[in-house]
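This structure is in structure tokens; I'll ask about it shortly.
Here the complex is missing one protein chain, while the rest keep their positions.
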Amino acid sequence: MAGLREECGVFAVWNDPEAAKITYLGLYAQQHRGQESCGIISCDEEKFYEHKGLGLVGDVFKEESFKKLYGHSAIGHVRYSTTGQNHLSNAQPLQALLKTGPVAIAHNGNLVNAAQLRHQLIQTGAIFQGSNDTECLLHLIAQSPKHDFLESLKDVLTKIEGAFSLVIQTKDKIIAARDPMGFRPLVIGQRKLDDGGSSRVIASESCAFDLIGAQYEREVSPGELLIIDKNGEESFEFGTSERKAHCVFEHIYFSRPDSYVFSKSVYMMRKLMGQALYNENPIEADYVIPVPDSGVPAALGYSEESGIPFELGIIRNHYIGRTFILPSQSIRSFGVKIKLNPQRHILKDKKVVVVDDSLVRGTTSQKIIQLVRQSGAKEVHFCIASPPTKASCYYGVDTPRRKQLIASEMEQEEIRKHIGADSLTYLSVESMLKAIGESKQNYCAACFDEDYPTKIYDLQK
Amino acid sequence: MAGLREECGVFAVWNDPEAAKITYLGLYAQQHRGQESCGIISCDEEKFYEHKGLGLVGDVFKEESFKKLYGHSAIGHVRYSTTGQNHLSNAQPLQALLKTGPVAIAHNGNLVNAAQLRHQLIQTGAIFQGSNDTECLLHLIAQSPKHDFLESLKDVLTKIEGAFSLVIQTKDKIIAARDPMGFRPLVIGQRKLDDGGSSRVIASESCAFDLIGAQYEREVSPGELLIIDKNGEESFEFGTSERKAHCVFEHIYFSRPDSYVFSKSVYMMRKLMGQALYNENPIEADYVIPVPDSGVPAALGYSEESGIPFELGIIRNHYIGRTFILPSQSIRSFGVKIKLNPQRHILKDKKVVVVDDSLVRGTTSQKIIQLVRQSGAKEVHFCIASPPTKASCYYGVDTPRRKQLIASEMEQEEIRKHIGADSLTYLSVESMLKAIGESKQNYCAACFDEDYPTKIYDLQK
Amino acid sequence: MAGLREECGVFAVWNDPEAAKITYLGLYAQQHRGQESCGIISCDEEKFYEHKGLGLVGDVFKEESFKKLYGHSAIGHVRYSTTGQNHLSNAQPLQALLKTGPVAIAHNGNLVNAAQLRHQLIQTGAIFQGSNDTECLLHLIAQSPKHDFLESLKDVLTKIEGAFSLVIQTKDKIIAARDPMGFRPLVIGQRKLDDGGSSRVIASESCAFDLIGAQYEREVSPGELLIIDKNGEESFEFGTSERKAHCVFEHIYFSRPDSYVFSKSVYMMRKLMGQALYNENPIEADYVIPVPDSGVPAALGYSEESGIPFELGIIRNHYIGRTFILPSQSIRSFGVKIKLNPQRHILKDKKVVVVDDSLVRGTTSQKIIQLVRQSGAKEVHFCIASPPTKASCYYGVDTPRRKQLIASEMEQEEIRKHIGADSLTYLSVESMLKAIGESKQNYCAACFDEDYPTKIYDLQK
Partner (left out) sequence: MAGLREECGVFAVWNDPEAAKITYLGLYAQQHRGQESCGIISCDEEKFYEHKGLGLVGDVFKEESFKKLYGHSAIGHVRYSTTGQNHLSNAQPLQALLKTGPVAIAHNGNLVNAAQLRHQLIQTGAIFQGSNDTECLLHLIAQSPKHDFLESLKDVLTKIEGAFSLVIQTKDKIIAARDPMGFRPLVIGQRKLDDGGSSRVIASESCAFDLIGAQYEREVSPGELLIIDKNGEESFEFGTSERKAHCVFEHIYFSRPDSYVFSKSVYMMRKLMGQALYNENPIEADYVIPVPDSGVPAALGYSEESGIPFELGIIRNHYIGRTFILPSQSIRSFGVKIKLNPQRHILKDKKVVVVDDSLVRGTTSQKIIQLVRQSGAKEVHFCIASPPTKASCYYGVDTPRRKQLIASEMEQEEIRKHIGADSLTYLSVESMLKAIGESKQNYCAACFDEDYPTKIYDLQK
């Protein structure tokens, strides 16, 4: 049902006797960031061990998978496929043998100059077996004139543009790097071991640390290159940028509410956006009804701020399996009903504010409003705790085509009519950023206002 | 994590060109009532067609499964196995060829005189291939001296004691029956067909009707035998009882919050119990925190009644697959953490009321309280929106052994210490029933007070 | 490709510390007797433990399946489904709780009075959950007026007519029984245990003993009831018959060539029939070519007797998986070609005798002859090492409908033309029996000559 989809989540661990299992848990907790393929590469200082597959973490990894994932360090990845073909050859982490030894990379984000780099690399004789940016990175490192891996990597990090939160495994190091604008999150933590020591963990979201009993410490800074090995840790600044570009959609929808991203509680940001939503366009109603689960925190904020009672007027069924056989066409709005069930006894004859986190295509919103009306609601006011999505993302998010983004095709009043609401309100970009206490200088909201923080190359569009 | 488990859900449909698919959806919506096996038997007035299997509805039924489920009527069943062996031979509906023709039965509930009946039947030469009560029913009908199926059935319905909500398929009829005390729910609805006609649907819970676009009409009355065939519908009263015995745990935990059972909204009953919980033992705190998802409605009621702000201080992860590989023992409380993640930024230094729906073994409660404390809560007050479970159910619910029911072994103060709460409060049976507007004359609360509405035979214990 | 299919194989073991695993191997070796479902029921003198499923033995049983199959005795079964619906409810062994305790039965064969017995039993109030004869047996035992299980069983064995080779498990016994005419095979052996003791094993075919390292001892005699328990073994004769009725098709096709059935080597019988085939109708040719694998022993016999060189002119591909996607219709005779590949360099310009074991529908024979001709053979003489199949079997074999049996519809010369052979020869019933050294008094050849050794009831046809 979601309109935008995060493309990846990464995880890495150093110095843990159960490195592969810890990575598995770290990916499991980040399953929401990518559900089409996943993989782990571990290392015992001699060799790399790999297990990758198409599907969910819990399906790809079995007890026996861990029997061959030796070693005390590991990196892992979950991903969506960006385009049609869900090739296993695109599943990450990607490993390769370079002249400086073997290396494995897991990447969250998208490079904006990937097509150019790819084209240049092919001209010089590089071969591309898949279609992801990570292969580009490997080639760049391989072709760097530097003789040392770290020097090559530093070199490459200054040549790539766009969004990249990387974890890298070499025979004797775990490395993390984040682009100078900090598009995607990347956090560091520590896990106490039974023997008194501790292991280093890196993840896209802090919720991965909670599951494994690790302590969140800080973000990997934009432009930071962090190298972890036997001698300890070293941090370099490989690039700087006045302008930061944290993805505001991480707060709105992508990240789990129990995560800290960009040093803020996702749950709290959502509540604050819900409060701002009321303050910007106060609507009086009998009930505030969230679209579960993603609209719940904003609806709580809306209810608190407005004093209008919060009611679970739409119940979500969590017993939904992965496969579902489509019934006859005679059952209308089935796709929505299998998940969401409005409650007539609450909605009947009531004036309700329905709160959702975002508005992308508008198709689901339309069906929800219809179901709510059929359940007897007198007035349905649809309130979105973010601006309407209007433009494509080039930084690691799978956006529908522009034509499918309802707000790029229609004005507010048209949308309201289209989705069938009595009123439609949403947050402006300014109010949204104000609500989370930030300025435009630090965040990317290009999917709302087309103000892209980097150059966008023609090849990419 | 649940301590008590509903054992079954049933569904039936008459006169629907897509009878098997509608039944599939009816079972899908009632998956929470039984996740170990499921089955459908359809009928085209000539023959029965069957598909059963171990596992979830979405896994057992594939597109091809429906190619052989012909006919315009069908019954279906989801079930838990009550005891160790999860035999497919116990999967329902059960069908048999009797002298009056073929019959299939799906049953929710448990008979209290099943062991006696079974013993008698075996003496007369009946053979039992499984261990469920339904086979008992089939034998009783088969051995009835009456020559007509309906007469035999009526006869049998007066001989069985305990809880039974039945749907029955014969070549030309769909039949529903519910025990005179009405232990388990059973509801009737109607679904408009595209051709202008309508089909009759019967289910354990009304949420099944919402998914298939059917209208809820009423409960099958306690003691009612409803016969649906080409000539229309006929209703008989095969038994009456002053004392009714609706299972109060259907309101507390078993049923989906978006269902109507016993003519009441489950969601509303849970809110009312949450309100009563505060009124019976008012506790002042900074936040009301639900144990998600089951504790959310009661927590909302608690918060509304008390004026204490409601906060999602514990976030539930809904991306949990069915299989999970256990990590090292070094990760404590892992079983709880994979589902529930407390939020430090909310809980830190706060006095919180944690609301859950029920208290059965106490093990999960203990872990939750521990996690909440580790997240910095200053005081943790554990409030249960029902009485503590003390005794076994003989009416179709899988209860842990008495020794595992914490309230049958410990006094309130001991429990509080055991689970590590600063205070422990719960509803009395009286307040609970008062909250939902009912008297003890109508409800069964035997799992709380051991006041069993029927005779309990020695063989059963 | 086979026209007739054996319906079942049975196995039993007494006093073996690995009873379930030994039974698994016994079924594995008899997989050719039934590939649609299989099951094992073991017993530890207290309880029965069951594992059954649809599919091959190697797929239904996993390492973990054996963790719950306790006990030192067990019985097992492999089966084909006789009719359309491949219900798991028909999978054997079948177990039931009777007044004399629990019992489990595995059955090879078909009763000719099953329909009558079934009808009578239903009138007396028995319920039938499946459609197999074994359920009939259980009901008859349950309804026997005798109070002792063995007395009831003896009673019942005299009431059932037709083919039955049974193994039965009770809490403290393993029982074997075979109908007085001895239609289906049933053999006894002994397996030395590591501790110096020995276990008793019973199987349909002796090849099961070879795999588990057991020694073949003898057949269970027609009319014998063998009871094995702690006190040793007891053998009763519950019925006698002058006329015996060993199924000659066990020699021709059903049994594995490395088995002893009816005290004869199957491989040797096939060779002898091949010799007789030449002697009855000597044909001179360049090569004797078997249709592999089933025609190989007869072709060896034919070659030895005639002196014509034996050549593998048709090679069988053994790498055939279970599922196969059908290619375009443009590939002719594909179903045969995926298994059989004629060798042009051998067949080209040669006069060949092609030897197969039996002729049922004629469709495969037609395709084989066509392929052999396309490979350049000058003359193709088709020789069948048995008489052509003309009539249905009522004793435990799945025969195609009469209309599909080519020899019931056409005369020899018509068949020859239809299948496209230059000549068609086969064994007469008399020569066949003479070849294996037997008289019609001992064997059933009703599928060839319609001389049924028992009464055939109208209901059955």
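Chains: A, B and C, in written order; residue numbering restarts at 1 for each.
To be clear about the criterion, a contact is a pair of C-beta atoms (placed from the backbone, for glycine too) under 8 Å apart; a residue touches a chain by one contact, two chains touch by 3 or more.
This is a predicted model, so every value here is computed, not measured.
Visitor: Among the chains included here, which ones are touched by the excluded chain in the whole complex?
Guide: Spelled out, the missing chain touches these shown chains: A, C.
Visitor: Using the touch definition from the top, which of C:128, C:310, C:395 or C:426 touches the missing chain?
Guide: C:310
Visitor: Can you work out which residue in C:267, C:302, C:394 or C:426 touches the chain that's missing from view?
Guide: The missing chain is touched by C:267.
Visitor: In the whole complex, not just what's shown, which of C:229, C:258 or C:280 touches the removed chain?
Guide: Reading the full complex, the residue touching the unseen chain is C:258.
Visitor: For the chain left out of this view, which of C:5, C:21 or C:77 touches it?
Guide: Checking each option in C:5, C:21 or C:77, the one touching the absent chain turns out to be C:21.
Visitor: Which of C:59, C:233 or C:284 touches the chain that is not shown?
Guide: C:59
Visitor: Since one chain has been left out of the picture, which residues of subunit C touch it in the full complex?
Guide: On the subunit C side, contact with the omitted chain comes from 18, 21-22, 24-25, 28-29, 31-32, 56-59, 61-63, 66, 193-194, 207, 210-213, 256-258, 265, 267-268, 293, 296-297, 300, 304, 309-312, 315, 317-325, 327-328, 330-332, 334, 337-338, 341, 343, 345-346.
Visitor: At which residues does subunit A meet the chain that is not included here?
Guide: Counting over the whole complex, subunit A touches the hidden chain at residues 49-50, 52, 68, 85, 87-89, 94-99, 122-129, 138-139, 142-144.
Here, only the chains that are shown with their structure count from here on.
Visitor: If you connect every pair of chains that touch, what shape comes out? Choose line, ring, star, complete or other.
Guide: line
Visitor: Counting residue numbers used by both copies over all numbers at the interface, does the subunit B-subunit C contact come out same (over half shared) or different (under half)?
Guide: Interface between subunit B and subunit C is built from largely the same residues.
Visitor: Between subunit A and subunit C, tell me the centre distance in angstrom, where each centre is the average of that chain's C-alpha atoms.
Guide: One centre to the other, that is 60 Å.
Visitor: Distance from the CA centroid of subunit A to that of subunit B, rounded to the nearest Å?
Guide: For subunit A versus subunit B, the centre distance works out to 37 Å.
Visitor: What positions in subunit C touch 2 or more of the other chains?
Guide: Where subunit C is concerned, no single residue meets two or more other chains.
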